[in-house]
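This is the structure I want to talk about, given as structure tokens.
Shown here: the complex without one of its protein chains, the others still in place.
Labels for the chains are A and B, by order of writing; each one numbers its residues from 1.
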Amino acid sequence: MSPLLNALACLISLGCASFLWRKDSSPYRNGALLAAFLLLFSVFTYLGAGDSIAADPSLEHYPFRMLALCLCFSTTSLKIYRRRYLVLAQALWCWVELFGAIALYYRGVDAACLRIAALAGITLGSTFLSRISREMEFCLMVFWIAVWFFF
Amino acid sequence: MGLLFGCRKLPLDELAGDLPSLKRFEDEVRLAMSQARKSLDLVKVPVPKALKIPGASIQNRFGMAIDLDLCDGCGKCILACNLENNVPLVPNADAERGRFMHWVEMRGNAPFMCAHCGDAPCEKVCPTGAANHTPDGLSAMMYKRCAGSRFCGANCPVQARKFNFNDAQKLGLARQFNKEVPLRDKGVMEKCSLCLHRLQNDRLDFKTRNPLSEWRGRGVKTACAEACSKNAIVFGNWLDEKSPLVRLTKNRVLYAPRELAALDPSIVFMRGRR
Partner (left out) sequence: MFRYLMLAGLLLFLPGLGALGYSVYEGPSAWLTDARTFWGTPISLFVFWIGLAHAGTLLSAIFLALDIKLDRRTALIAELSTLVSLVFAGIFPLMHLGVIENFYMVAPFLDARGNLANARSPLVWDFCCIAVYALLSLLFFAVHLKTREIPALEKYRKPMAWLLFPLVLWVHTIVSLDFATTFVPQWRGAFFPVYFIVGAIFSGLAMVNLLACADGYRVRLLERLQLICSWLLCAIWIWDFLFKGYFCTSAFIFAGVLPQFRMVAAVRESRVGRIFLSLSVLIGLFLERYYLVSPMAGTPGEPGFGWIDLGLVAFSVGGFMMLFYAARSRLNDSMEGEGTYFGEVDGSDMANVEESEQFREKTHGLAFSYIQPWSSDEYKTLRYPLLAGFVAALLFVLWICLKLPFFRTPYENVEVTLVNVLPLVYPVIAFVAAVALVCKALWIDKSIEVGRRFYVSLTAGLALLAALAGAFYAGGASETPAGSFASAPLNVYNPADSAHMELVWKARCAQCHGVDGRFNEKFVREFYPVPQKLDASRIDSLGADSLVKVVLEGRVNMNAYRGRLTESEARGLVMYMRSLAGAPDEPDSAGEAP
């Protein structure tokens, strides 16, 4: 994945996140949206990676990482239980990264330790958050984007 | 004067039932060669260096190089290996599926066996530690420790590992040509041992005669290398300048199967001059 496409992926996740958990939306709608997003992310990864898809094992869980990022973004628009879902969404992302890294480690790809540590740290840290203000939301989003890009 | 001492368990001389004739072993090799895979996807690899695992020897790393320019694919090495290591026959049903026990098989008209990877994936997933690495570069098997989970076989990218699906001794398919190598029980994995027993014999003999010198495994040859009339299989010590392996691979281009290239194989192919 080139840095440009990586940035685009982040942007797509952010865009998709705004469709989730709308007020009074049915579970069907949210479930279908999640499946559709996953499909979208898969197709995006497939087209974006082109021929390198077979050669680059780190793309294997790319759509799932996008989905986890999307879920993280989507928690900022929740009304109640924000801390809980925030922690859960970040834990999911951490989970995807950690076990993806372990699987890849056995096939000779080095684990992105910094990213996993950062995610684990922020997941643990955000359990200490009290009320999540607009500023805090912004900081979290910046942090996630930073993790996505740089770690 | 042969081997004097050893803690290896020695198998019984007599086996129940009739022993299979040598001809059956020859026939099976012929059958296996007729079913062999025709293609072998090779990529260039560097010369193997000392192992990176903790506790590895800096003196010895045994391996082989197979000279594709000399090899004519006659298959003598397969039979020699089978007789040396008491590789059992398989029942007809298995033979039809190409499920032989041969440690050496033909791929792309050249002998192919476990590459004793320095970074062996089979050893990583073995739950009991039966598949392990010796400090001098052999990917070894501890048969008595094997629980038969077959994870190693699944994780070998080139399927060099063979599983004892049948009780060959009971079925009368095994014969102990070589007393120094035990027959394997049903349910354990096996594969090329790089003629471990020959190395061990030589080491014990050397250590006994020269207790203070460093053993480099000079003069040892595996059964397949010994059997090759073209001398296309070269056994030796990658870390010993005087080893035939190092001398003969100098100025040659080394190759390994594509799946193994990143796993630091000890057994490589050579073709052409540099």
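Quick notes on this structure:
By definition in this document, a contact is a pair of C-beta atoms (placed from the backbone, for glycine too) under 8 Å apart; a residue touches a chain by one contact, two chains touch by 3 or more.
In this text, all values refer to a predicted model and were calculated from it rather than measured experimentally.
Contact with the chain that does not appear here is found for just one residue of B:G75, B:P111, B:G137 or B:G153, B:G153.
Subunit A meets the missing chain through residues 27-28, 31-32, 34-36, 38-39, 42-43, 45-46, 53, 57-61, 63-64, 80-81, 83-84, 88, 95-96, 98-107, 111, 127-131. Where subunit B meets the missing chain, the touching residues are 1-13, 52-56, 94, 97-99, 121, 123-130, 132-133, 135, 145-151, 153-157, 159, 163-167, 179, 185-189, 204, 207-209, 211, 259.
The rule we apply is simple: only the chains that are shown with their structure count from here on.
Centroids of subunit A and subunit B (each the mean of its C-alpha atoms) stand 47 Å apart. Per the touch definition, subunit B reaches subunit A in the complex via residues 119, 121, 124-125, 262-263.
Looking at the complex, you find that subunit A touches subunit B at residues 106, 108.
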